[in-house]
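Input: a single structure, listed below in structure tokens.
Note that one protein chain is taken out, while the other chains of the complex remain in position.
First chain written, first letter: the chains are A, B and C, and each begins at residue 1.
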Amino acid sequence: MAEIGVGVIGLGRIGAFHAESLRNRVAGARLVAAAVAPPDRERLLAVGAAPCALVDDVDALLATPGVDAIVVASPSSLHHEHILRVAAAGKPLFSEKPIADSVAQARDAVAAVRRAGVPFQIGFQRRFDPAYIRAREYIAAGSIGTVEMFRGITCDRIPPVEFLRTSGGLFWDLAIHDFDAARFLTGDEIAEVHAVGSIEVEPRLAEFDDVDYGIVTLRFASGALGVCQASWRAPYGYDIRAEVHGSLGKVVAEVDEKIPTRLYRDGGMHVERHDQFTERFREAYTAELQAFVDALQTGRAPSPDAADALRSVEISDAATRSRREGRWVRVGE
Amino acid sequence: MAEIGVGVIGLGRIGAFHAESLRNRVAGARLVAAAVAPPDRERLLAVGAAPCALVDDVDALLATPGVDAIVVASPSSLHHEHILRVAAAGKPLFSEKPIADSVAQARDAVAAVRRAGVPFQIGFQRRFDPAYIRAREYIAAGSIGTVEMFRGITCDRIPPVEFLRTSGGLFWDLAIHDFDAARFLTGDEIAEVHAVGSIEVEPRLAEFDDVDYGIVTLRFASGALGVCQASWRAPYGYDIRAEVHGSLGKVVAEVDEKIPTRLYRDGGMHVERHDQFTERFREAYTAELQAFVDALQTGRAPSPDAADALRSVEISDAATRSRREGRWVRVGE
Amino acid sequence: MAEIGVGVIGLGRIGAFHAESLRNRVAGARLVAAAVAPPDRERLLAVGAAPCALVDDVDALLATPGVDAIVVASPSSLHHEHILRVAAAGKPLFSEKPIADSVAQARDAVAAVRRAGVPFQIGFQRRFDPAYIRAREYIAAGSIGTVEMFRGITCDRIPPVEFLRTSGGLFWDLAIHDFDAARFLTGDEIAEVHAVGSIEVEPRLAEFDDVDYGIVTLRFASGALGVCQASWRAPYGYDIRAEVHGSLGKVVAEVDEKIPTRLYRDGGMHVERHDQFTERFREAYTAELQAFVDALQTGRAPSPDAADALRSVEISDAATRSRREGRWVRVGE
Partner (left out) sequence: MAEIGVGVIGLGRIGAFHAESLRNRVAGARLVAAAVAPPDRERLLAVGAAPCALVDDVDALLATPGVDAIVVASPSSLHHEHILRVAAAGKPLFSEKPIADSVAQARDAVAAVRRAGVPFQIGFQRRFDPAYIRAREYIAAGSIGTVEMFRGITCDRIPPVEFLRTSGGLFWDLAIHDFDAARFLTGDEIAEVHAVGSIEVEPRLAEFDDVDYGIVTLRFASGALGVCQASWRAPYGYDIRAEVHGSLGKVVAEVDEKIPTRLYRDGGMHVERHDQFTERFREAYTAELQAFVDALQTGRAPSPDAADALRSVEISDAATRSRREGRWVRVGE
């Protein structure tokens, strides 16, 4: 099968991580070039940290010979624009979440992708994590019977407030992973949400009506309940856990040890935990790109797809509105 | 210190359990007699299962020589009446939760206890469980910094629907333990609640507007958030977990093994779990009675007290109303 | 059933612990008196720590009215003498391990007990610990198939060297618990042993040819192998673990948490561990006395019995000789 030449838009934290995966760990892919703004380009070249050829902008990247597909890893506020550009160029694309800043723009982006008929995959890496995959397999196999309740929690260190200012808020940026995980694990749709939030970590979030702790109650289409908790606070490391309760049992996915090495000292046992999501999901990030490349090579449609990308944004939007308006909001309302 | 003679009202599951503890495991206590309705009395006597002298009713129990204090373990719907009777007789009393069927009656019961000036303890045994005690100690010592979010979950096997019909519902009967645990662990007050429920297990609950799954979002007086999940579904055994997130860390209390014996077979590792709350909290049930007896012997006021009993009922009531009315309800509103 | 009046010989650490259990937690038992040497008696009385009437010596204890049975908790070097005295008085007795300083004296003690026909139980409390009981149940039920290998390890804090000087050494005092556990769990006999030791903790052990680390390879009568590790070093708390490998699986008994409360801080998860064996086996120590009292009340023979007591000493002796002579030693050789 022909090798897929990949271009990356953005070499920030996640962009650089994807570039490195594509260069070293994704079979069948070739990292061709990356588009970075000139100041970043100078910085990368100065320290010898460019993983590949660097170009100035998206147009240059799309015009680079050998670029067969694009990974969109630009700042969230530019996702919409970049998806439109790549789709217009007729290139397959993998995009980080969220695909847009608003539901309207997200619909617009999805429509553009569909119109262009290009393969599209959204970056929900948990779907490629062995723990989530196995949990879903248990559930799909009936091991816990009928799904009756979901719970997800994600706690991460708070990013700089300037990043948060344009991120869409806690639900768009962080809880969105649990919203997607809820759909992935249960096989059910989130029908309506009720959200609440508080500010405990960063008072400046109040300036743009954001929160750093949030609790979102979910009602699934089946009538089952769920809850997502999210926070920009993880002093002990990146922390996520998913629980699905069913009529016959419960499945829990959680990593409590970074490394299976336990130190016994001073009257207790100590284990280290993952510090960053890039550690926790290191393999999943590679696996999702591998799946994208495999899909392109075999002609299968990538997954999770544009519909999943759109739904996650609709839920994030509903949760944000629910929190602001103090009422239940139907997803897609 | 003089031995405390104890009389028990009711020898159902928890009453019989308390009687057995008092007889065998509570230092300084003497189980004197129990009040049971005549049919139950005949049954107990027939099988030789009476743990002590049996009398017909509360009046007879209060009149039994040597009965210094009373344990109220009658059906929940009789707690209010029995508390009034014991208080009127001037006897110290330990009562199972909830103390009444309604907030009005609960206030009435608490007022009666205060008027009588009798020592009173409410049966929140988690406060005597080593896991909860240690979690509170960590929190009180500042190990997790400022409390920023709480989460409790309790899953138990569903009791007979006839029991549930008079139990006050899921929040009064089951979630009440997490409401109290939230207060105990955080040292904060639950100010308002937002609840939702669903029926997954027992369709007949709809007849009396009850649910078997519930999620209650909490807002504490400090502004911190919390969530309690409760369900009448525990196919793998009694299941509880408490998590408290703070500015410096997180504390989790959960028992995942009934017995620290692990069986490796068939490609995996298996551990057994507690089947019943009487297994999980066996020691805590003894410890709470021991604390009650110790308090009586030393003249200290027992704890948790009537105010805790009342608050838990007010939260349960607020959650029930929130669920039915679909809105935030202030506790004590 | 009539209450059993119990007298305790010795109120050192384990004697005081047993006395407290008998007074507060063992149903059907009444703690009548304890024999303690006059200086200890004065000390106990001075601080108000006498749990019962105190008498001067074993003869006085045996003559105390109401003393139906005896718990031997004197220093190990006196066990033999005290067992002979109690047996001669025709009283049932529970003795701490080891029953003697030498195999010859142990045989003598067992013969005396048998001659007197008195019920006898040896203090191997692990047989009453839920983890060991459940492990044995799994094995007896065939859950791991045929037993093929055993491994036990026990690490404890080092006692004062003066205590060790008369204790019989590491294998007599510490590893003896794993020797008995190996027999209890596997249902097999230890046929021969090969032992080695080293001194890492306390150089003065060399004065009396003792060691503080030891490894004993076992060969069972069935031909299966095993290994016991023991050390007087446990900086992180009392540490034991048993593993039994079989043709179909493996069973492991180990307590890794003192309390099921986990603290997440500073990049890791921390759990506390048991500090002392009296914490780890608190319930088992009560349960073994309860079993002894129950046996006396029902006329059943107590277990583990004199044969178990003797066998454990024979294995300890074989291990000690193996270590000193650098060769395999048959148990009972």
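The rule is short, and it goes like this: a residue touches a chain if its C-beta (ideal position, glycine included) is under 8 Å from a C-beta of that chain, and two chains touch if they have at least 3 such contacts.
Values in this document were obtained by computation on a predicted structure and should not be read as measured data.
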Can you tell me which of A:D68, A:D256, A:D275 or A:D305 touches the chain that was removed from the display? A:D256
For the chain that's not shown, point to the residue among C:I139, C:V227 or C:L263 touching it. C:V227
Hidden partner sits against subunit A at residues 23-25, 27, 130-132, 134-135, 138, 143-144, 248-256, 259-266, 272
Across the whole complex, the chain not displayed is touched by subunit C residues 145-146, 148-149, 151, 153, 155, 194, 196-198, 200-201, 213-215, 217, 219, 223-227, 229, 231, 233, 235-236, 239, 245, 247-250, 326, 328
Interface with the undisplayed chain - residues on subunit B: 235-237, 239, 256-257, 264-273, 275
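The criterion applied here is as follows: only the chains that are shown with their structure count from here on.
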Chain at maximum distance from subunit A, centres defined as averaged CA atoms: C
Take the average of all CA coordinates in subunit A, do the same for subunit C, and state the distance between these two points in whole angstrom. 56
Among the residues of subunit A, pick out those that touch two or more other chains and give their numbers. 235-236, 239
